[in-house]
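Only a single protein chain was left out; the remaining protein chains are all shown in position.
Chain lettering (A and B) follows the sequence in which the chains are written, and residue indices restart at 1 in each chain.
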Amino acid sequence: MNDALDVTLRLLIVFVVFLAFPLIVGQTEHKVMAHMQGRLGPMYAGGFHGWAQLVADGVKFAQKEDVVPAEADRRIFQLAPAVALLPYLLVLLAVPVGPGEGAVGQVVDAGIFFVLAVMGVGVLGSLMAGWSSANKFSLLGGLRTAAQLLAYELPMLLTAASVAMAAGTVSLVGILDAFEWWWLPWQIVGAIVFFVAGLAELQRPPFDMPVADSEIIFGAYTEYTGLRFALFLLAEYAGIVVLCGLTTVLFLGGWHGPWGADGLGWVWTLLKTAALAFVVIWLRVTYPRLREDQLQKLSWTLLVPLSLAQIALTGVVKVVIQ
Amino acid sequence: MTLATAAAHMTAAHTAAAHLAAAPTTGAPEPHGFLSPTGVEIAFLLVGLVTFGAAVVTVTTRQLVHAALWLVVALGGLAVEYLLLTAEFIAWVQVLIYVGAVVVLILFGLMLTRAPIGRSPDADSGNRWAALTVAVAAAAALVWVVADAFRTTWIDLDGPASGSTAVTGASLFQNWVLPFEALSVLLLAALVGAIVLSRRAQPDRSLTPTVSDAPRPAPSGAGPADTAGTGEKADNGPDQADSAERSEGANKANKASKDDKADKGDDR
Partner (left out) sequence: MPPIPGSGLAKGLAVTLRTMTRKTVTEQYPDAQPELPPRTRGVIGLFEENCTVCMLCARECPDWCIYIDSHKETVPAATPGGRDRSRNVLDRFAIDFSLCMYCGICIEVCPFDALFWSPEFEYAETDIRDLTHERDKLREWMWTVPAPPALDPGAEEPKELAAARKTADKLAAQQEAARAAEQTATAPGERPEPEDRPEPGHEPGSESAPGHEPGRAPDSGPGHARPGHAREPGSAPGREPGQEDRE
């Protein structure tokens, strides 16, 4: 009975985090982006500096009509948002926040593989949406999504493998237990490659060719309205949370901090994740969208060689220090 | 029906992987009877039924993209089976490679070439019986091999996970290192072959006289427009090179040959 309570509690906490953190990131994006452009951003909703803007957006989305195009493949069209969103919920289960068993939703033995595999499934949702909308822009968006996933999954995996080599385990908790501060400079190239590839996989600007709203009208999501569209948006922001959390865990040492008092490790994890989320927003504001060929070129001619070099470096250092 | 054979191939690969996962298992304690199922065994059977059903739908559905998506269900079901057999690492790799990469590639190919919504009556080929025979034969052979190899061996689910990453890695690089390396070489050869195939047009390009240099006596391919349909494939390389050069020196290019090529481009 106690076990059941424990499981329920963990699931509940993860679910709350899953719903709350993307909204926080989204709200931060509203405000940070506005100020980086010399604007104020939302100011009204909720009274104080528009803190409830995304809640209001959610209410608005919920009120909208749920339209399925006549020519669309109805079932797949309706299923796609769930396929896009649920993987991130599963990934959050496995991301450790603090030291010990109590601070992770579920310890997964092959944590890295679980996380990367399930994140890859999320892209399937975009593909389903792109195909089933019966819209040429959506199809283009789906194609670009697929091409981008194929290009960027590889460097992401390779750099994650580099960390796994360094730690000698593929478990996220194990990696954090083995973490030393000098891994930071050792794995810095891998960290950057992982982060950039993750951004591309999430289709965040400047890698947002698949949803490029000014040329293919939000790509795979062109035909979506109301709640289903909101689910796709939620998936994007949940993806940011997951990517930042993963980068924190894999490369920035998670709960380790310079003056990490016991029991406050989760603060470090959250701080690092928040800082990375800020960087995600910052990059979005700063850089223009890459062209499709530039996107592919960046992955195959820069990120993949860099990640291979990182693996070589990791191997050499690992052998030397043993 | 290519999907059917593809599915058969994949089943073969999975069975091999399952073999790998099950290899280090120890002989089970006797009390396991065939007809005294535990919860895990029931789940295993149910998931197996779902997987089998999804696989059947994959090869029988007349909607191409649906077939690919049912393949996701089948592959995901296999991953769950691995998970139930405590082979966690293999389960996630299954999801990563097959769902995350292979199916995405299939979908990419489908969407790039043709992705009709609704039924595609022309998707059937005449050799469906041959494909069925091959599939059934392959499945029978695999079932026979696996059943013969393991007989009534049971995995001890209560003990330490016998399919964990460490165990899998150890058995992979100690007992099975030769097949592993052979597979690596095979994949490397495939990779090199793909690169060679995609770069074959390169020498052609250097031989093609550049349009901007001098007016060309005859349109490229030297064929009249009506034969272009047959000669197109061969022309592909130089013609594309031409079009790239044409964009550089379009104003200097011979107008007649340009028009001719534009027509051919439309045909294609």
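Quick note on the criterion: contacts are C-beta pairs under 8 Å (C-beta built on N, C-alpha and C of every residue); 3 or more make two chains touch, one makes a residue touch a chain.
Here the structure is a predicted model, which is why all the values come from computation and not from measurement.
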| item | value |
| --- | --- |
| Neighbouring shown chains of the undisplayed chain, as defined at the top | A |
| Residue of A:Ile24, A:Met43, A:Val68 or A:Met165 touching the missing chain in the full complex | A:Met43 |
| Chain not shown, touching residues in subunit A | 32, 34-40, 43, 282-283, 285-287 |
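Note that in this section only the chains that are shown with their structure count from here on.
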| item | value |
| --- | --- |
| Residue ranges of subunit B in contact with subunit A within the complex | 63, 65-66, 69, 72, 88-89, 92-93, 95-96, 99-101, 103-105, 107-108, 110-112, 115, 117-118, 161, 164-165 |
| Subunit A - residues contacting subunit B, complex | 71-73, 76, 108-110, 113-114, 116-118, 120-121, 123-124, 127-128, 130-132, 134, 139, 142-143, 146-147, 149-150, 153, 157, 169-171 |
